[in-house]
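What follows is a structure written as structure tokens; I'll ask about it next.
Excluded from the complex is one protein chain; the other protein chains are retained at their positions.
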Amino acid sequence: MPNATIIALIPLLPLAGFVLLGLFGRKVFRNSSGILATVLLLASTVLALYTAYEYFFVYGKVDSIYQKFIPLQLTWLEFYKGLSIDMGIYIDPISVMMLVVVTFVSLMVHIYSLGYMKGEERFPVYYSFLGLFTFSMLGLVLASNIFQIYIFWELVGVSSFLLIGYYYDKPSAVAACKKAFIVTRFADLGFLIGILILSFCSGTLDFQTLIQRLTVPGSSEFNTAVSYSFMGVSAITWGAALVFVGGAGKSAMFPLHIWLPDAMEGPTPVSALIHAATMVVAGVFLVTRLFPVFAITTPNTLVIVGWVGAVSAIFAAIIACTQTDIKRVLAYSTMSQIGYMMFALGVSKYGGEAGLGFTASLFHLFTHAMFKALLFLAAGAVIHYVHSNEMKDMGGLRKQLPITHITFLIACLAIAGVPPFAGFFSKEEILLAAYQNNIAIYYIALITSGLTAFYMFRLYFNIFWSKPYESHGESHHGEGGFVMMLPLVLLAIGAAAAGFIPFGEYVSSDGTPLKSNFHLQFSIAPVVLGLTGIFTAMWLYRSQNDRPAKIAASLNGFYKAAYHKFYIDEVYVFITKKILFNLIGKPAAWFDRNVVDGAVNLTGATTQAISVGIKKIQSGKVQQYAIYFLAGVIVLAALFIYVWK
Amino acid sequence: MNLLLLLIVPLLTALAVLLSANGRQVKWLSFIGSLAQLALAFILLYTFEEERATGNTAQMLFEQRYPLFQSLNISLHFGVDGISVVMILLTAFVSIAGVLVSWNIEKMTKEFYFLLLLLGLGAYGFFISLDLFILFFFLEISVIPKYLLIGIWGTGRKEYSANKLALMLMGGSALILVGILGLYFVAGHSFDLTEIAKTTIPGNIQMIVFPLLFVGFGVFTALFPLHTWVPDGHSSAPTAGSMFLAGISMKLGGYGCLRVATYLLPEGAKEYANIIIALSAIAILYGAFATMMQKDLKYINAYSSVSHVGFSLLGIGMLTQTAITGALIQMVSHGLMTALFFAVIGMIYDRTHTRMVAEMGGLMKVMPFIATIFFIVGLCSLGLPGLSGFVAEMTVLVGSWQNNDVFHRVATIAAAMSIVVTAVYILRAIARTAMGPIKNAAFLQLKDAAWNEKLAAIILVAGILSIGIAPNWLNELLRPAAEIIMNRIAGK
Partner (left out) sequence: MMEPGLYHILFISAALFFIGVYGFLTRRNLITMLMSIELILNSVNLNFIAFNKYLWPGKMDGLFFVVFIIAIAAAEAAVAIAIIINLYRSHHSIDVVNDEDLKY
């Protein structure tokens, strides 16, 4: 059985770091904050690895199926008997795998930041935010209750907000963090309503019970969920689709992706941790958590998931080919790769061999975390050296940054799907799953993988080859010390070797081990396409020439549209500025000041006007009063005499 | 515990303040007095929990009754249930924070503190009263000091605001008084809440009396469209005045809506529930959108209060036990949050001498403590988990969702949509004040919070966190009381 204390410590240690550094960082831990946070996270990582080992090799498997455990569950808020938000720990292959990924990448980023962020004024604050993020992300992956996921979902959102806005005096960073939070918040609204629907259908918020009740045809919950419909769509489909909207927002799926490229305003290690390896895959994680409901009860929603993923994948890949800010290229690449994971889920079914897409998706999540974190950290090393994000300021850096160069190359090969690097294996499985279930998505994926290879090597050649590096006169430090290189090397090992893990043995849709089936002839097409992409990039960017400009010119309109990210941002600006602010906000404020408040003031003014009229009666003329009095007496007398007798 | 202590302590403090010699003495006396109130509130909480733990399931605990006018059947009848205990705690928290942030009041210090303490006294009396006449009496006690606080120590169009606030609240009081008298004559000449709760009031009377009471208390709690005293009142009031106004006074209304209107007149509540829901759903969204366009920090918080308070009215209108519990949690949460928000705005205003968002920027650099608190309270307002706002809103939404029909669903979704709009305006406000480059070079000289401001902020943040991190204690305190109300509504 899993040890609740040990697992609980994994998220609580980074939380302790957050609290300690948040409260006392400025005074007590001024210089030791980075070390403190890193040590805490190291402990957490060790515990996570230990848990993973114990789970996968000691107690996890019973009758050759990986079991689900809930070693800890505390009632956090009880709405009524039977419906409560619990804080729990849910141990299954997915969460254990995620534990390892999150703690490992976070540890790498913690170590890396010791060098990268050195000398920052708000160093302790940075580490406390990292701790908050790591805690929230771990809480999210361990969640046993759908509301618990939502809680931590919001917390990772806010940590992301805080870290993107770390350089708070830079207006672009402020705008970016705001945008990231608001766009994901908008998606979370869908998630929240989805939760409400699912909880109402199933009468519970607990994952296990919820899945159990909603996936067994014939149970009363299942029947209400399927039969109750709104606008011709069943309740469960609404619920699942809305939950997916939340996931799509966090995972930057089209059209909710606009925050991700801007989020690159944050410090680069943060981008590596949050916006590449962990938080942005939360959407994928969410769908996998509810996968039985998606796959069994409402397969239509899964089709949506698949298409959103596929469209995002190719859409982002096209944009990535045109961007010049290296972090933005990586951001779009992240979006594209998450699109891969999403459509892999979309083409998957529940259980057995048909669940290949599920396994492939999580496998890709795992390998992607390695190579994308590596790409970002390596890019960080480059930016650290060059003090610029723009490709044009780089070139020929392979001599100055040898370790960065090699590790970056490994990561590029991995993401391009060149065997035997990690990306090859996971992509292969995804393509196979797509091929078996949805041929249209398969072709999209194939084209995307060619594009991926192209833009990654465009990036690679532009940074490390192209032209000889010319120093801009700043005093140059070296490549970054040991603390910055160590994570690169460790992640490079991961990116090179992670593919050999027999992932299907451990993680599958229903817990039964899945043999990885490798088809040589099947992998020819993607590999050839990938290599074509690489050689095209080499031909265009290895040395300076005018071919890229010519091609861009020949594609004129399309290139421009892609360069401007297909004007999605402008659409959003139009919706928010013109519609939300000018058409709703302003009229509401005007209405309140003028109509509602006007009514109040009108009441006052009317009263005043009436009293101005009435006060004339009190004229100060004694004889007038006497006449009124007399008239009153006469009227009363008349009344008494003739009317009331 | 003897509930009279809750009245005697503030009263004695207020008298002592009147008799004290100088400003320094006044402040310390008030501080000690409000500290004593806080201690009393905690003792009350403790003894209440103890009493409940022994198995005492009576609706009201620590009941006391002293006849006052026997001919009219008016008596000083006090008692508390979970709701009152929580509200008293809220009052104590806001009181001490209010006393602390007013530390620098120079003008008529003695009178200022006297009125603050009087306001607190009114609130305590209101929350423990079980006799509608006495309840009304304490409600009125809490109106007059507000008028003076705004009129004398306010800023901007203070006379206008003070008049508007006092007149609108008095208008509400008038409706309440008529409603209470209606109840008195129907329920066999009794003002006693527990007595009235035992009688069955004919349906047609409920249809008349319920709107009187609900709208009357609704004015106090900014029921749309009777909310316009809120923005003006808050923006003109001194910092502590705003804190009391939003943190306590608006809760008097919510408490009255629930305890007096809904509890005593369940048929009326059922009849008018849809109107309440519609109005509060409108208030939630409309308040949020109106907030988006505000440029003054106090107006931002005032309009966002309209939106947030909409959640508690929505919860009451939804008439499910979870939603009502949520409404109560929202009252507490909003009380703490908004008091803190006004405190922070006051601190910023004291330093920068402006409340205009456009004129600030980069305050994080010069006053990190205040800016951090601003962040926390902003995040609480937009419903971040771990802070109290989230718990309240989620409870209301989950409770609302239990009503299984399109109207309730639409209202719930409309209310839920506000979490996005709230995020928009809060983040805009935070980004423009706390973040970004410093626009005004004079700001570089500004000092961070002083000890009293820090203490006030920490006290309120502690309240917010205690609800946000471990909400179940509050939930368990409120739920049985909400259940009793629900049972009466369900006719059990």
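Going in written order, the chains are labelled A and B, and every chain counts its residues from 1.
We adopt the following convention: a residue touches a chain if its C-beta (ideal position, glycine included) is under 8 Å from a C-beta of that chain, and two chains touch if they have at least 3 such contacts.
Since this is a predicted model, take the numbers as computed values, not measurements.
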- line: Touching the missing chain are A
Selected from A:27, A:81 or A:615 as touching the chain missing from the view: A:615
In chain A, positions touching the absent partner: 615-616, 618-623, 626-627, 630
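By definition in this document, only the chains that are shown with their structure count from here on.
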- request: Quick one: which bits of chain A touch chain B in the complex? Just the residue numbers, please.
  value: 75-80, 83, 85, 147, 150-152, 154-155, 158, 161, 165, 168-169, 171, 174-175, 177-178, 181-182, 185-186, 188-189, 192-193, 196, 199-200, 230, 576, 580-581, 584-586, 588-589, 591-592, 596-597, 599-600, 604
Query: Inside the complex, what are the residues of chain B that reach chain A?
result: 164, 167-168, 225, 227-229, 231-232, 286, 289-290, 292-294, 303, 321-322, 325, 362, 364-365, 379, 382-386, 390-391, 394-395, 397-399, 401-402, 404, 406, 412-413, 416-417, 419-420, 423-424, 427-428, 431, 434-438, 470-472, 475-476, 479
